[in-house]
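Structure record follows, encoded as structure tokens.
The complex is shown incomplete by one protein chain, all other protein chains being positioned as in the whole.
For reference, chains read A, B, C and D in written order, and residue numbers begin at 1 within each chain.
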Amino acid sequence: MSETLPHEGGVILPGGPGEAMSVEIRDGGLVTQEMNLNIGPQHPATHGVLRVVIDLDGEVIVRARPVIGYMHRGFEKLAEARDYRQIIALVNRHDWLSAFCNELGVALAVERLMELEVPERAQWIRVLMSEWNRILNHLMFIGSFGLELGAITPVFFSFREREDIQSFLESATGGRLHFTYTRVGGLKEDLPAGFLDASRQMAATMRSRNDEYRQLLLGNEIFQARTKGVGALAPDVAVDYGVTGPTLHATGVAEDVRLSEPYCVYDELDVKVPVRTNGDSYDRFVVLLDRIDASLDLIEQVHEGLPAGPVNRKMPKTVKAPEGATYVRTENPLGQGGYYLVSDGGKTPWRMRMRTPSFSNIQMVPELLEGSLLSDMIAILGSVYFVVGDVDR
Amino acid sequence: MATSVFALEPLWLALLLQALAALLLFLIGAVVVGYLEHKVLAHMQDRLGPMEAIWHGIGQLPADGLKFLQKEDIIPTAADRWVFALAPAVAVVPGVVVIAVLPFGPGLWLTDLDAGIFFALAASGVTVLGTLMAGWSSANKFSLMGGLRGAAQLISYELPLVLAAAAIVIQAGTLSLPGIVEAQHGFTLFGVPMIYGIPHIIGLGLFFVAALAELSRPPFDMPIADSELIAGHMTEYTGMRYAFFMLSEYAGMVILSALATVLFLGGWYPWPGVGLPEGAAGMVLGFVITFAKILVLSAIMVWLRATFPRMREDQLQRLSWSVLIPLGLLNIVLVATAKVWF
Amino acid sequence: MAAPSLPGSGLLKGLGLTFKTMLSPATTAQYPHVKPELPPRTRGVIALMEENCTVCMLCAKECPDWCIYIDSSKETVPVEGGRTRTRNVLDRFAIDFALCMYCGICVEVCPFDALFWSPEFEYAEYDIRELTHEKERLREWMDTVPPPPPLEEGAVPPAEIEAGIAAARKEAEEAVAKAKAAAEGGGEPEAEGPQIDEELFARLVAEGTPERAARAKAKAAFVKAQKRREREQGGDQ
Amino acid sequence: MSVPEVVMLATGVVGGAAALLVVTSRNVVHSALYLVVALLAVAGVFLVLGAEFVAWAQVLVYVGAVVVLLLFGLMLTRAPIGPTGQGNELGKAMPLAVALAVFAGLVALIVTSYGGEVIALEHVPPAALGEVLYVAWALPFMTLGFLLTLALIGAVVIARREEGEGPLPEPDPDEPEAAEASPPDSSSWPQRQPEPTPDEREVSA
Partner (left out) sequence: MEAYLTSYATVLALTVAGILLVALAFAVSRLVRPDREYGFKLSSYECGIDPVGTGWSHTHIRYYMFAFMFVIFDVETLFIFPWAVVLGTSEHQRFIFGVMLVFLFFVTITLPYEWKKGVLKWV
């Protein structure tokens, strides 16, 4: 490695603003200065307020450091002053794209502490909602990934679908984004009449629409040129960093909580985990599309198997988790969510700690960024799926 | 050489009329193409686009213009004031000047230069200076990179553009744009009247791709790549100055589409061999036909924007230097061979 | 993936899709011109059934944002032939929708069905202070509260609600019959009728409130309503 | 004075003034931009003289390409962009002398060649140019092609040497970083600040 000696070995031109005026001569050639650039916190590519400080050499990224915390809202601390119902209304907000899955994680943790058996029907509906939420989430990333690569149409298409899905989810939950539908011991209320029909119809539509995304982006030669081989993540690196979800599945590791540690009724369902092997941006994107199909399969299985019955257990007015600790893992759309709940027997948790997939995914990003192009940074950041709220919590 | 309708006496009156006509064409062309982009893009994305301004959003762009007029003009402290302020003008003025040679119908051109097409290409190439000036003077890293990318794109795509045009010049034997249209009118391929675009399909493709790159239109919009460089060289611009950059982009679409129309699509004639009526009717018809062709080409540009992701700068350069430029040179040799021996 | 295809065919497929989309009608909803139809469960705005509120403060206590403001005062009610009782009078009930996070906990915890969700959403203001809706405004939203939707096939409504609905229906029928009888008899129904708020009573019973408590509460509500009627009449004079 | 003469004079004055600014401007990029003006003025002169094609060639090649090349060079070589301080006194005299000598030489050349002869302006269409260029001047033209080839190969050789073989040197963590941010509202250039360590920088950034 050569030394950069701007003052001893370099020529300082007269009267300039410091170093910017010097010409370095290194190894007999001219050397240019690295540009230090902030991507974010307010940058169109970082959907959220993530900041990546990069050092650029021309258009090549030499160093990249994600700076997080711009969206830290102290959810874990807030949870210590909230009862479980309030926590459920709270946790669907840090990862606003996986609202239902987050609620579910908390509810499962409390239920496990209380050793509560949730009615069968509620469990099936929970799966249904989780999978729809997963599709909602993936649609968002499909759209935004296209947008980041400069294709402006996919985002409108995916939002069209998102709106349709949200509309019928709203008829059941009352919310379009923050569903707040889970309760400890079941669900808020049962599905309204016509919901299953709408769900069936949407599942069919969604299948054909998923093919449209493939047609619009996947086969596109420019898209392939932009993503194939870009930001390839090795499986061991991914596992070392704790990367989960579609980002991990694209590297060939099929770890999925729905299979390895089934919750709700996932063990009764045929869960398919789409896996690709290259771990590059392209594969991460393909995995996303394939996961939508896999989720639709699950949704159709729920349509078939949804049992009749109540969706709620009679619960005491104030839910109190007994003293103890538990850790629940769920397969959230972005990866594994972990909910570590410590209770001292009161109506609020003594401590609640969340393991969020986005945090683990984002810490791996410098590994991919360094040495790649500025344009590839966009392809990488867009395909390492994260939600900034989920990173910062 | 056909005469222009603007060949009036006295000269100052002719010049005044010409200047007014050019400005009108420039503004109306840009606004119409801008509206086209709004609407076509919207419908391709399953939405409606502007709907509120007057009827179906037809007044949206003039309204935007009025809004821009009232916007504060901010010049960042760090910027190089004069260069920053002048850059939009440098981007716009070449666009107005190029209109001088564009034929919009029989006799409907401002002037007929002997070096017509060459002039148009040279003058439109000056636009990049505006990009570079804006990029450098903003004293912003994103702008600088955008400006550099813009310049890089220009240097790689000016060549295919010029080479494609040169092939047509060989075919037509003249540099004058009305001359090319007339030559094309008499062109036959195996006895069938034909627009140049069909035998010169390679040239048409080259010209169109290079025009997209020259205009920084998707999929070659790296200089203003919003997800990477915010808005490239325009990042620091506000109000009227920003509006001028947008104007120059839309006007650039009109101009390059008009050039493609003249070079490859038979100009104001509906089809070579099919004439137009004499006099005013022919002029109006010719204008409508020319403008329709321009709009179709612009709509195709929008269509590409709606469909394709952005390429990467190195991919663009590779495409240009390893595919387009050799292809352009080959095209020249082929056309010249055909011209000399057939 | 798929079989090797011609170079550029992917580009053309994409172009085909966008072109097809252009020809099909757009999905855009022209919002201010065309209002959306929102499902009954939509959490749009919170409506207050003031008559039902007993100032128990549960909603204010449970609200994660503390955006519900309740002021109340004690009022002594002289009871004929007994000692005077004190009861709570709602002086102020306000929800600051600028703070509210629309979680719906207040609606859920309300034991007396005083709070409801309405799908109305067009209440944006230029001044953030205007977003604090006082009880009058909250009461007005009550008119927009839709009935709850029927449930999906296979759903089991909670037993207490089933029972409550049946009881309420019975009560209502009885009330109608009684009113009819009173009308036929030419008597004064108001004087003869039980001095309780029938509707509230029915609902409370439906909710599983013990009948005695429900009767008491319904009676209180009735008295309060009567008081208010008197006050209004007094105001007119 | 006829109109072409007026235009000629005007372009000459503009071009001369711009040329002067090119060498006196303290900002290199400003110099480059003044050079554009000067080159455009030269194109204007060509136009007035009837050399239509040469004029637009001037615009296409010089304004389009040379300036781009120049700006690239500026950014690449890390030469001072932005206002420089005092120039080198010795560095002023030498170029001035050279410029004056060249100017004198050119004037002498033109005067001795054409001295007093009045040449009627004539429009040379590109076709006429072509007839002469590719027939009478065919050999010089082909030699030019060869020359251009040599220029490119020379550029390649230089580029290869500058690029160096092998991969880029790894960035050194101890490498001094760029000077700290100048506050955007400060009108004067900040003085050089002590080198911040990477940690400090992160905090301050």
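The rule is short, and it goes like this: contacts are C-beta pairs under 8 Å (C-beta built on N, C-alpha and C of every residue); 3 or more make two chains touch, one makes a residue touch a chain.
Predicted model only: the values in this text are computed from it and were never measured.
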### Query
What are the shown chains in contact with the chain that isn't displayed?
A, B, D
### Query
Which of B:Leu110, B:Leu212 or B:Ala260 touches the chain that is not shown?
B:Leu110
### Task
Touching the hidden chain in the full complex, which residues of subunit B are there? Just list them.
6, 11, 14-16, 18-20, 22-23, 26, 68-79, 88-89, 92-97, 99-100, 110-114, 118-119, 136, 138-145, 148, 152, 155-156, 158-159, 162-163, 166-167, 169-171, 173-175, 230, 235-236, 239-240, 243-244, 313-314, 317-318, 321-322, 325-326, 329, 332-333, 336-337, 339-340
## Note on the structure
subunit D residues touching the chain left out here are 3-4, 7, 47, 50, 52-53, 57, 60-61, 64-66, 68-69, 72-73, 75-76, 78, 81-82, 121-123, 126-127, 129-131, 133-135, 138, 141-142, 144-146, 148-149, 151-153, 155-156, 159-160, 163, 178-185, 205
### Message
Considering the whole complex, not just the chains shown, which residues of subunit A touch the missing one?
### Response
17, 20, 31-43, 51, 56-60, 373
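To be clear about the criterion, only the chains that are shown with their structure count from here on.
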### Query
Which chain has its Cα centroid closest to the overall Cα centroid?
A
#### Entry: Highest-count interface - the chain pair sharing the most C-beta contacts
A-C
### Message
From the C-alpha centres, identify the chain that is farthest from subunit A.
### Response
D
### Query
Just how far, in Å, is the C-alpha centre of subunit D from the one of subunit A?
52
### Summary
Between subunit A and subunit B, the Cα-mean centres are separated in Å by 42
### Query
Just how far, in Å, is the C-alpha centre of subunit D from the one of subunit C?
76
### Message
Multi-chain contacts only, two chains or more: what residues does subunit D have there?
### Response
182
### Task
Two or more other chains in contact with one residue: find those residues in subunit B.
44-47, 306-308
### Query
Which residues of subunit A touch subunit C in the complex?
82-83, 85-86, 89-90, 93, 121, 153, 157, 160, 163, 167, 170-175, 178, 180, 188-196, 212, 215-224, 306-312
### Query
Contact residues on subunit B for subunit D in the complex?
76-78, 80, 83, 113-115, 118-119, 121-123, 125-126, 128-129, 132-133, 136, 144, 148, 151, 154-155, 158, 162, 174-175
#### Entry: Contacting residues of subunit C [partner subunit B, same complex]
11, 14-15, 17-19, 21-22, 24, 26-28, 30
